[in-house]
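Not every chain of the complex is shown here; the ones you see sit where they belong.
As written, the chains take the letters A and B, and residue 1 is the first residue of each chain.
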Amino acid sequence: MEKNYWITEEPIQLQDVMDKVVRREAGAISTFTGIVREFTKGKRTLYLEYQAYIPMAEKKLAQIGQEIAEKWGNTKTAIVHRIGKLDISEIAVAIAVSTPHRKDAFEASEYAIDRIKEIVPIWKKEHWEDGTLWIGDQQETTAYKQGMPAKVQMEMKQGEKE
Amino acid sequence: MVEVLFFAELRDVVGKDKLTVAADGMTITELKEKWLTSYGVEKFNVAMVAINEEYAPDDTLVKAGDVIAFIPPVSGG
């Protein structure tokens, strides 16, 4: 079976992700690529280190693709996330979504990266000149105090109804 | 017995990537109290829990053979 959602330790080629979503019904492909930025809030990153709970992360990436298919219909999605040590400008994540028309492609790929930052068990460790830190998603701090992020809680409630 | 996995900061805190503990029939909350308080509760309380690779609430009962993962706030992308 073709694998459209995966975690890798190898450098990511955007073309590989894009190739997985090309099809005759598609007229538009939107991709998103997250690359390692040198400066964040004035602080210089030397490199990043990513860790993943690999089998669950791949399941959650696939779930995001499924959510996109349900929300926008007629989509094809592929997502890859890299782990290990990444230097400046290396690709951490690449997403491609193909749709018949362009509006859906943009919306869906933006949705994908937003969801990755919410529910996919992958972590980033910053390596600066003066130290290191595992980064948590600041936006979710409040929700996490209740045990899990609000977005996941909602989802679990929906799941119960099914 | 259940397997307990740690990631990111929690892995550093615990000093290993997994533990095998006797927790059959406990809730996640009970498992934390029994086996993890020595590592500091705060960081475990801000983590999500996944059982067998699916997010689960803290009152879920764990059973023999389950894989419990503590998932600190994620920061992929």
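Note that in this section contacts are C-beta pairs under 8 Å (C-beta built on N, C-alpha and C of every residue); 3 or more make two chains touch, one makes a residue touch a chain.
Since the structure is predicted, the reported quantities are computational estimates derived from the model, not experimental observations.
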{"item": "Stoichiometric formula of the complex, labels as displayed", "value": "A x2, B x2"}
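The definition used in the following text is that only the chains that are shown with their structure count from here on.
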{"item": "Chain A contact footprint on chain B (complex, rising order)", "value": "5, 7-9, 11-12, 45-50, 53-55, 57-58, 69, 71-77"}
{"item": "Partner chain B, residues of chain A touching it in the complex", "value": "34, 50-53, 55-57, 59, 81, 92-93, 113, 116-125, 134-137, 140-141, 144-145, 147-149, 152, 155-156"}
